[in-house]
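Beneath this line is the structure, given in structure tokens, with notes to follow.
Removed: one protein chain of the complex. Kept in place: all other protein chains.
The letters A and B name the chains in turn, as written, and every chain counts its residues from 1.
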Amino acid sequence: MSTSIDFLLWVRGPGFDIALFIFIVGVLIRLLEVLILGRKPDYSEPRGAELGAGLLTLVTRTAPEGGSFKRSPFTVVGGYIWHIGFLVSLFLFVPHIELIDSVLGIRWPGIASNLVDAIAAVTIVTLVAMLFSRLTHPVKRFLSGPEDYLTWVVTFLPMLTGYLAYHRMIDPYPLVLGLHILSVELLMVLFPFTKLMHAFTFIIARWYNGAMAGRRGVQS
Amino acid sequence: MSEATLERGMNAFREQMNAPVASFFSSCVNCGMCAEACLFYTETGDPKYTPIHKLEPLRRVWEQEYTLWGRLKSMFGLSKPVTDELLEEWETLIYDGCTLCGRCSMVCPVGNDISYMIRRAREGFVAAGYAPEGIKGASRRAVTIGSPMGVKFPALAAQIKHVEADSGLTIPVDVEGADYMALLSSMEIMNFPEYLEALAKIFKQAGVTWTISSEAFEATNSGIQIGSSDIARELVNRVVVAAEKLKVKYVISPECGHAYTAIRWEGPNLIGRPYDFKVVHILELLDELRSAGRLKTEGTEDDRLTFHDPCQIVRKGGVLEPPRNLLNMVATNFVDMNDSREMNWCCGGGGGVSANERAEELRIKAFKRKKTQLDELNVETLVTACANCRLIIEEGLEEYRMEMPVVGLTEMIAEHLVEDEK
């Protein structure tokens, strides 16, 4: 008998194991295949230190440069809203903290569920708007390929199914909860193979950018 | 004789892969923000000039040969290969539509240093035979004659004689043991000999011992612009050999942007070791003399004037404050442009674009960015510190019927030097 509980048990049992395995192994491969490439020593006489400048850029790049903000306000503001909304929903929703605690054994305080709910709603709307922008903005439409839309879908689905599950908009509940977990597993599985990797590699990229500019005496 | 082939190009792309490049490609999410930082996009509105898009050939090599997933995909024939047609199409984007100004690298939210990758991608393009004729010609002249504009030492010697006769100053040539060895760009020799006179005046007053080498006076490096480390190495090596032969402590990079990048930042890596001497930009040296009180000026420029930051000297060279310190020494009405210092906009002619005749129309279009900046300020004079920028800006101003003198900063300082009483 295949019931919604069976489905939920599979997605949070073997399904979760498979996804977690692919996610951890895949991300490690991706990170190591970047890092192990290394770079040649730089023999030019440095004007500034790399380390501090690299770390600073890692932080400061979070805020947009003034002119870019004026020229791409939607991308910047929309990007902020949904990234923050996504991270808040992911890391500050109490059931998620429970999950992380059970997997990693670390926990932190969550925030009120109805606040997460409101933030998630805003995030979902913003994600739709971002998709619309990708489809209509001349540069973004020009640059975008199947992978860009695929990553949008697998980012959007956990938000959507999470929202549906929280409000129990699909019956029975184990089914919608299972769908939510499954959508996250889809995200985890595709993560190492797509540009979703930027969530980790941006740290390396910003550091190199800042370090190489810092060596020349410019804070990038 | 060997020839450029796609295979050599592919090989060069493969050689260029390193952790920064791999991390940059891994991080790009196609947000499109780099487009808004690029004058070729902002002035044409054509999305193909989006900086990251210009790297598609290198990106394919990265994905297909440097990622496990990409290797699998290409094994099953699911990847788009890098072909001659692709490189031919992209040649205009990577050479005509990019000045290596590096402004995009400042705005990328994930921190991609796009211009760093363009520089590397050009290694593959040149090895595959897809470089613009103009830059190829400049490179050939640089290697065979010694200067991209075909200037040989006798031409310089003639200019030296001229300047010495006009000013009564001496310009030392091949003086062993001098502290400084000055480099020049051909453009300065041919178009702006005032620079040479300015150097002589300033160094005399400041008591700097200096020399010019008859064997390596050319600072520019077409190898950097065409994107061939092999050619760039050959050119840099001439300077290194000459400087070490004359046993100078410093080599002075002139008012030329990419020359500074070539000799200051790329040079040691091209020859694979640190230099026995230090490289300073002329503005750095002047600012040092100024703060040591060895630079005495009189009188002021009262025009409303602004400073165009040459990308390679400022954003990519780190010489941010010296030009401003020097300007404030002699100018009473200096204003910065809206985007200045490390966020300046390129003149449109850097990175080899000025040597690439094919790109002229596009370059003139891109100059509208600078024009807009100047219009906003309503200035009477433009000061800069790069002979290439200066020439490009003069052309642009003429094209758009704008009357405005363009002055080299070193000359401006020289004009205000206190005449020696002795």
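Worth a mention:
FYI, a contact is a pair of C-beta atoms (placed from the backbone, for glycine too) under 8 Å apart; a residue touches a chain by one contact, two chains touch by 3 or more.
Rule of thumb we're sticking to: contacts and distances are computed from a predicted model.
Among the names given as "cytochrome-c oxidase", "Beta-ketoacyl synthase", "hydrogenase (acceptor)" or "Modified peptide CbpA", UniProt records the absent chain under the name "hydrogenase (acceptor)".
Mapped onto subunit B, the interface with the missing chain covers residues 1-5, 8, 11-12, 14-15, 17-18, 22, 65-66, 68, 126-131, 136, 139-140, 143-144, 226, 228-231. Subunit A meets the missing chain through residues 1, 3-6, 8-9, 12-13, 16-17, 20-21, 24-33, 35-38, 94-96, 98-99, 102-104, 109-114, 168, 171-174, 177, 181.
One rule holds in what follows: only the chains that are shown with their structure count from here on.
On subunit A, the positions that touch subunit B within their shared complex are 29-30, 33-40, 42-45, 47-48, 57-58, 61-62, 64-65, 67-68, 71-72, 75-76, 79, 137-145, 148, 151, 192-193, 195, 197-198, 201-202, 204-210, 212-213, 216-220.
Against subunit A, the residues of subunit B that register as touching in their complex are 17-20, 22-24, 26-33, 35-37, 41-42, 45, 47-48, 50, 52-53, 66-69, 105-113, 116, 264-269, 272-275, 278-279, 314-320, 339, 342-343.
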